[in-house]
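Working notes for the structure below.
Every protein chain but one is kept in place in this view of the complex.
Every chain is named by a letter (A, B and C) in the order it is written, and numbering of its residues begins at 1.
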Amino acid sequence: MALKIGVVGTGNMGQYHIQRLATSISNAQVVALSDVDVEQAKRVAEAAGEARVYSDGHQLIGDDEVEAVIVASPGFTHEEYTLACIAAGKPVLCEKPLAPTTDACLRVLDAEAGRSDRLVQVGFMRRYDDGYRAMKASLDAGHVGSPLLMHCAHRNPAPPPGFTSDMMLTDSVVHEIDVSRWLLGQEIIAATVFTPRRSSLAAEPLQDPQLVLLETDGGVLIDVESFVSCQYGYDIRCELVGESGTVALPDQVGVRLRQEGRSSTEVPADWRSRFAPAYHAELQEWVDGVLRGEITGPSAWDGYATTAVAERCVEALETGRRAVVDLAERPELYD
Amino acid sequence: MALKIGVVGTGNMGQYHIQRLATSISNAQVVALSDVDVEQAKRVAEAAGEARVYSDGHQLIGDDEVEAVIVASPGFTHEEYTLACIAAGKPVLCEKPLAPTTDACLRVLDAEAGRSDRLVQVGFMRRYDDGYRAMKASLDAGHVGSPLLMHCAHRNPAPPPGFTSDMMLTDSVVHEIDVSRWLLGQEIIAATVFTPRRSSLAAEPLQDPQLVLLETDGGVLIDVESFVSCQYGYDIRCELVGESGTVALPDQVGVRLRQEGRSSTEVPADWRSRFAPAYHAELQEWVDGVLRGEITGPSAWDGYATTAVAERCVEALETGRRAVVDLAERPELYD
Amino acid sequence: MALKIGVVGTGNMGQYHIQRLATSISNAQVVALSDVDVEQAKRVAEAAGEARVYSDGHQLIGDDEVEAVIVASPGFTHEEYTLACIAAGKPVLCEKPLAPTTDACLRVLDAEAGRSDRLVQVGFMRRYDDGYRAMKASLDAGHVGSPLLMHCAHRNPAPPPGFTSDMMLTDSVVHEIDVSRWLLGQEIIAATVFTPRRSSLAAEPLQDPQLVLLETDGGVLIDVESFVSCQYGYDIRCELVGESGTVALPDQVGVRLRQEGRSSTEVPADWRSRFAPAYHAELQEWVDGVLRGEITGPSAWDGYATTAVAERCVEALETGRRAVVDLAERPELYD
Partner (left out) sequence: MALKIGVVGTGNMGQYHIQRLATSISNAQVVALSDVDVEQAKRVAEAAGEARVYSDGHQLIGDDEVEAVIVASPGFTHEEYTLACIAAGKPVLCEKPLAPTTDACLRVLDAEAGRSDRLVQVGFMRRYDDGYRAMKASLDAGHVGSPLLMHCAHRNPAPPPGFTSDMMLTDSVVHEIDVSRWLLGQEIIAATVFTPRRSSLAAEPLQDPQLVLLETDGGVLIDVESFVSCQYGYDIRCELVGESGTVALPDQVGVRLRQEGRSSTEVPADWRSRFAPAYHAELQEWVDGVLRGEITGPSAWDGYATTAVAERCVEALETGRRAVVDLAERPELYD
């Protein structure tokens, strides 16, 4: 009764999902893989069990045994594979971004919006993090009153090779964009990016850190520190300020060590350890939902809106000015 | 390729495992259930899928399709079912206690000890808790030096109906007995139980709270507060004191709320929410291990030694005196 | 050998200092008080011991027995009294602000700058807070590397009657302006003020909360949430982000209470309880310094620069635009 899944893309992110599906997700089975590097796909397939291997994602999507698809190939290919899944009527979990441009995202929206039910889910895994979920539950329960402000920080010890100042917005801050939209149930309508002195420890010519200011249609202000060369660890912080109180992600986790004059806890080393349980929950709940016939996670609309905001952030960084987000009308499917 | 599992006992604990196996454990399938209350077993089976139902655990164990067994029936039946599994050569995850008396435990040991490999695992799930695991990793890495003392508290908001003063030792403290043996890699050789004034909020005639002092063969002293009517929540605390530092379970988890003059985090309401991830890991790792042909969790020896210590704790509570634990010789299988 | 002090102004702030001087500051004696409400001054004098009472601050400053002066009268009178103290060659601790306008502040600077030593200290007590001092020590010791960003929040449960949106900048944020200049050893060169939706719990027409963005001449960005109707308590937060780490004010103090499902600590009710030790240290160190012939606390320059920045914040709030701070040249006396 397991869901038969095909995975497009066997790079880091693809392997991360495949490994999890093979070892710890219930009611799921990886039956097919594809990668332009077919030798890599074969190696991954061996580790995963008996999956068929394709060099072309479209062949995988066309495989009759494949009931649902995960797209984990490079971002510029997301549009075509997601469109192919929609055309084939197969549920698809597309890694973020849905597509790198708003135009591409709109084409996916157009393809799905005519349907009576959703097929596309976008891989914003923070919505599955216990901390963010408890923040949302607390907000929704009225513990802090109506929201006014959010303060966020997104810190990585060091960026991957080739990381650019734009990617600090389109790859990193994009998570805060999605999760704040979801927490608040509001759309972001404008973005401004401020740049302090760059860290001497950041790789040239990265403008690192950046301070992003987002405004929602509900009048909430969100400030996000994006700092990908912070050295000390992977640190995700979020405090939501309401009219009568605040709720924040836990800022100390793990066992407490007292030694050599300090009382300390560990800061996670990277996103893998910090968000492993969220990736697990995302995948398990997606599998469960597909088997039940329900797609409830981040939608193509969320993918579109998030890309639209990230694009305006890049514009704001370039111009030094406030950039207004002009969203398309939201199709009924996403209400 | 899923492991085909039979579950003996469909009460609270049995259902807790069956529900998890059906929905979130990878590579596992519940194929048979048994309960003396066969109607209840049938209701549970429906929810779980298509499991066969038996009124007798021995029939389930004898079912050829059943590859591995979980024993979640009342404690006094654990011995017979575990012995039957050993006789049938089937891996068995037996809920704690392995058996209620040391004599019964020894009979299980005898049955298994002649084998060249283990079949029995006892359900001490704390060894699978992230916090305890990080404590052990920290200790083993030498962060705090050689262990000297452990301070523990085991608090429940209120006891279940019929809970007795003895059960505070055999049902509650038994977890601290096992986990401290495991953390330290040492056996407990003596126990004393001290009784402060009983709480006026404890149900008569419960002696609640109790303070248990355990001594290990490595000279470590362990104090355990057992308090099952603490009112405010389910709170498990543990600090290990070494020669150069201490390491402790996290004492604040979850999101931080600031409201009405307080900055606060939630205390778990019960063991289900506190240890759900540990139960999950216990079950997934047991399934994975059985499929690989390895049983690495708490052994029959651990079950025996823990019961032996708990028995002496009960004696110490009754006599008001230090009770010495006299363990049998440990069979080679458990080295 | 006690320092003989005269206090101008016996309102809330004056009484707060007088009470402290009378009961817990060493080597200090209040010998004279003045207030336009001379009856109030008399009542306060009785409580304080045997101080002489004047209706005019200038008479107090002219009193030969008065060796040093504390100015705690309304802000618009600070300039004239401080100038009188400089003219009389008497050390003066002037409550913030040094003066409400930069022009007035410059007149005080002009009067003092020709001297070879300082007489004026401005009452920015946060520099005497253990937390801020430890942050500065940590920064100066290189624990976090060169500073890049500061995140601050300044929350009051409710504003005093008559509090205005401008006062959120000139009375509240002014503390963050001074303390960040001091922590960083940098001047602030620009300010922008952002306004989220106002809280429905804020008194009309208060624009509450506000988000202030300050830029320093060293390229550091400082964001300050100013929220004077936050309901839940008096909460002062500050995190300084450096190139290799961050250092932050403690965010949980006081005893930990576990009850009714929560683990919590108290949030201070108001600035009096939060900063009482800082006010104590400010006063004791000022007394000690005057007796030694040294004035080392916040200078007239600090008073001027802080007022200058606060003025630009008010402009930024009104215009919705970034306002540039144009400081006068700093006299050598303040190097």
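In the analysis below, contacts are C-beta pairs under 8 Å (C-beta built on N, C-alpha and C of every residue); 3 or more make two chains touch, one makes a residue touch a chain.
Note that this is a predicted model, so its numbers are computed, not measured.
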### Message
As a test of the contact rule: which chains in view would the missing one touch?
### Response
A, B, C
### Summary
Touch with the missing chain holds, among C:12, C:55, C:200 or C:259, for C:259
### Residue touching the undisplayed chain, where the options are C:89, C:205 or C:250
C:250
### Message
Which candidate, B:16, B:182 or B:232, sits in contact with the chain we can't see?
### Response
B:232
### Message
So one chain is hidden, and I want to know which residue out of A:232, A:271 or A:334 touches that hidden chain in the complete assembly.
### Response
A:232
### Message
Can you tell me which of C:4, C:58, C:107 or C:143 touches the chain that was removed from the display?
### Response
C:143
### Task
Go through chain A and note every residue touching the omitted chain.
231-233, 235, 251-252, 258-267, 269
### Task
In the full complex, which bits of chain B touch the chain not displayed? Write them out.
145-146, 148-149, 151, 153, 194-197, 199-201, 209, 211, 213, 215, 218-221, 223, 225, 227, 229-232, 241, 243-246, 251
### Message
Touching residues of chain C against the unshown chain: what are they?
### Response
1, 22-28, 49, 130-131, 134-135, 138, 143-144, 244-260, 265, 277, 284, 288
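What we mean here is this: only the chains that are shown with their structure count from here on.
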#### Entry: Greatest separation from chain C - chain, by CA centre
B
### Message
Centroid from C-alpha atoms only, then distance chain B to chain C, rounded to Å. What do you get?
### Response
57
### Task
Between chain A and chain C, tell me the centre distance in angstrom, where each centre is the average of that chain's C-alpha atoms.
44
### Message
If a residue has to touch 2 or more other chains to count, which residues of chain B qualify?
### Response
251-252, 258-260, 265
